[in-house]
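Only one protein chain is missing; all other protein chains are in place.
Note that the chains take the letters A and B in the order they are written out, and that residue 1 is the start of every chain.
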Amino acid sequence: MSVQHVPLGRLRTPFYERMVKLDTLNTWHEWKGYSTPDALYCAETEYFAIRNATAVFDLSPMTKYRITGPDSLAYLNRLVTRDMAKVKPGRVAYAVWCDDLGQVLDDGTIFHLREGEYRLCSQERHYDWLITSAIGFDVTVTEETADIAGLAVQGPTSYSVLSAMGLDGLGELKVFGLMHFDFEGTELMVSRTGFTGDLGYELWITADKAEALWDALFAAGQIFGIRAIGVHALEMSRVEAGYLAAYQDFLPAKATVRNGRTRSPLELGLEWLVDFKKPNFNGRRALAEEKRRGSTWRLVKLDIEGNKAAHHSYIYEKSKNNRKEIGFITSAVWSPICKQNIAIGTVKMPHGAPGSTVWVEIYYQREMHWNRAMAKAIVVDKPFWFPPRRSATPPGPY
Amino acid sequence: MTDKYDAIVVGGGHNGLVCSALLAKSGKSVLVLEANDQVGGAAITREFTDGYSVSACAHLLYQLQPSVRKDLKLKPQLVADDMTTIALDEDGKHIRLSGNSVTGVSDDDASSYRAFHKRMTRFAGLLNTYFNKAPPRLGPMDLSNLVLLGRLGLSVRLLGKKEMREFLRLIFMNIHDELVERFESPLLKGAVSLDAVLGTHLGPRSPNSILTYLYRLAGDCGRVALPAGGMGTVSDELAQVARSAGVTIRTGMPVKRIVIDNGRVAGVETESGERFDSMTVVSNADPKRTLLDLVGAQHIEARFTHRISNIRMRGNAAKLHLALDGLPTIAGLTQDDFAERLVIAPDEHYVERAFNPAKYGQSSPEPIVEMTFPSCRDASLAPSGKHVMSAIVQYAPYALKGGWTDAARREFEAATIRVIERYAPDIAKRITASELLTPADIESEFHITGGHWHHGELTMDQLMFVRPVSGAAQYRMPVDGLYLCGAGAHPGGGVSGAAGRNAARAILGREKAA
Partner (left out) sequence: MKTYDAIIIGAGHNGLTTAAFLAKAGLDVVCLEKNEYIGGATVSREMYKGWLYSSCSYVCSLLRPEIYRALELHKHGLQVTPFGGSCQFMENGDYFGSYHDPEEAYREMARFSRRDADAYERYSADTMRQCRLVRDNLLRTAPDPTSFKPKDLMGLAELGLKFMDMGEDAMYETIRFWTMSVAEYLDQYFETDVIKTTKSGSGIIGTALGVYSPGTAYVLLHHYMGDVDGNVGTWGVARGGMGAIADSIAGALQTYGGELRAKAGVEKIIVKNGRATGVALESGEEISARLVVSAIDVKQTFLDRMDKSDLPEDFYNRVVNFKIRGSSGKVNIALDGMPTFPAIPKGSTLYHGDMHFIDSMERMERAFDDWKAGTWSKDPYIDMLIPTLTDPTMAPPGKHFMSCFVQYCPYQIDGRAWTEPEREAFGQTVIDQIANYSPDFKSLILHYEVRTPEDIENQIGITEGNIFHGELTMDQLLFNRPVPGYAQYRSPVSGLYMCGSSTHPGGGVMSAPGANAAREILADLRRTNTVPENFGDD
């Protein structure tokens, strides 16, 4: 028999050739087997493309599953904590799913493409869990990660760019809505979603049309300051928006070895996604019990004094005397647009109530020498960056 | 209008009957729904051909729990209460095992067997103390749970240092090694091996086979009894006790689904469309049937579902029923001997070789056999002068490669007869009718998934704390109001009634606490 050997080394996404043409830095890293750029020109510049013009980020390595079949709604409703019956065709839901112990496996977006047909999109892979969860349901779960190319088109001029590209009617699309367009005879799906907290869209198309889509997009975007970006810029914007990243702000429960290192949705500030009115969903019994007994951890968004980013810092209750660690920082960044030193962290309950003060131990290096500073931090309960344009419908021509 | 009960028991097997009777005795209104036309589940007597009746599945009474007997004041009518096991030898040099004695072997073997049996019975007795309680949970630090755990540890320590060490060593071992260490007689090693593996997917060389042997001894110290009129009379007596306690028993009422409303049990619906309401449903069906078929995965969580679907419960034991126009001849056996329990397992290697094909989905070309001729003790089972044979024949894997086609069934039955013929050359001539129940038949007749009469292998990874699955060993299933009371729950199979009794106590205990 002839064997199709698997490719070794890093894979290239459908947009790889296009990105390489724009790349000036040659710093790439691995993302689920694919090469993905840290930055293509300058992370700062790319960040401001997100906040000031239009940034394009290659989402293709995101894991995608298509879920179809008569039981698809019942299936999803058992899978995720929120009520999917409320998510009508043409809508997208941010969702979180748990194991039986109520610990988060991952978060992601579920696109209700057409009646009874869904796409689940997440950072981590879940085929094993999705198939395991399908026991007793008449559904089909198909992985389509490599088949579907994805681009995030984010920033205040993104609507203008897409309109210039000829996507008519996009103005009516609300946040967390999706629309289908024809692109050169192929279906192009556009959703008003993103990981930046700004006005923005995500474009999804079969891999064979990826480069044509890229070319059309960049041609239309030329006059609106369009720029391809890498992960660093995206990371800055997602912390500003207060979004969580797997393996950073939480660990997927299935891959966690040590007891107590996982988190429940309640502990990640995602209680709004947990619908106890649903009679059964995965983790419901454990989460109901947690709600009754109280959680162990709390996710906090911190506004920290000074300007030294608090990477990997311990969080303390007090700055002096009886200093007690109450948690640690999981994501930190200096926000160029808010001019704030911001971070996401996890603290033991009952610490970290919104409005309360905690202390953060920051280590920073200046010309080889390390310095340590204790910085005061306020717990905030809103995203750091949440502009009205994010949800304005129709979006303005910025 | 629908009837409302305090509890509905799905399945009128012996555990279901025990559970329902105990619930009723505590003043609950209880409904038992049995799919078949008679109660008893796998413990029934039925006619398999004109004039000939047998215990259709389980055919010997090993371990009806004394606690169950006491609680329900049962007095099963027995035609034999301590049958001798005769391990057959082709040359007529059979050996006889009864209690702690064995005859027909060397003096060394006889005295080793006494010591062996004494120790095994002691360990089995220890196991039996665990059989009458729900296993404690491992996580919670609350006092009552810790006390239970402590008692569990203490009871092992009370064996004394030496015996405790021996216990902790033996329960992990295979029976083969222990037998080879102790005995010379191949026949003795064969007979004990058979006892260790009957009803399991293990060979004597499989670790864990000492534990299954202990399981067999637990309950009634390995005494084998034969109820008058077959196993059905045990079930009938249980049904009688249940009815007089106020239980409503309805037969011919297969349950289609357990009704879940807003995340909790609300009642059951039968195949015929009748609906019965209750906030408590107790299932005597096996865990797979209960949770995957009757409840449905959409009402339970995913990993739990996965665990339930991974329970190993694929039967290997077939039943062979023969109608005989007279007793066969076996060299060295008297007429009276046919009233005992006869086993064919000439040596421990034979048993292991019989097991080998089962691993690959094939039936044994030379199976092991446990035979009884109950008509020798109980004339009601066959026409006058005629006899019935009821045998358990192993290994006949449920998932036979190619399936249990007519040809496959004929082949296995012929193989069994050939093996019996080595001892009883005239058996074939005596047969006037026969019936073979493969595990697949047992599944369809008794509604036991995989035809596995223990409702799940009795291996350490499926016992005690983790029976039926991790985190659900206390009879309560993770759907409010749903309980399991069959052999799929702790302590497992055998016509013991322990699971039913423990389940009833869990149900009643919980109500007290609430």
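As a working rule, a residue touches a chain if its C-beta (ideal position, glycine included) is under 8 Å from a C-beta of that chain, and two chains touch if they have at least 3 such contacts.
Treat the numbers as computed from the prediction; the structure is a model and nothing was measured.
Visitor: Just list which of the chains on display the missing one touches.
Guide: Per the contact definition above, the missing chain touches A, B.
Visitor: Which residue among B:Asp108, B:Glu181 or B:Glu411 touches the omitted chain?
Guide: Reading the full complex, the residue touching the unseen chain is B:Glu181.
Visitor: Can you say which of A:Asp23, A:Asp83 or A:Glu143 touches the chain missing from this structure?
Guide: A:Glu143
Visitor: Could you tell which one of B:Asn310, B:Thr329 or B:Thr405 touches the chain left off the display?
Guide: Here the residue in touch with the unshown chain is B:Asn310.
Visitor: State which residues belonging to chain B touch the missing partner chain.
Guide: Within chain B, the residues that touch the unshown chain are 137-140, 157, 161-162, 164-166, 168-170, 172-173, 177, 181, 202, 205-208, 310, 312, 352, 356, 359-360, 459-462, 464-466, 470-471.
Visitor: Extract the touching residues of chain A with respect to the undisplayed chain.
Guide: 1, 3-11, 30, 32-33, 100-101, 125-129, 131, 143, 254-260
Basically, only the chains that are shown with their structure count from here on.
Visitor: Which whole number of Å gives the spacing of the CA centres of chain A and chain B?
Guide: For chain A versus chain B, the centre distance works out to 54 Å.
Visitor: Inside the complex, what are the residues of chain A that reach chain B?
Guide: Result: residues 71, 74-75, 78-79, 99-100, 129, 132-133, 135-137, 279-280, 282-285 of chain A touch chain B.
Visitor: Going by the contact rule set out above, which residues of chain B touch chain A in the complex?
Guide: Touching chain A: residues 260-264, 292, 296-306, 309, 478 of chain B.
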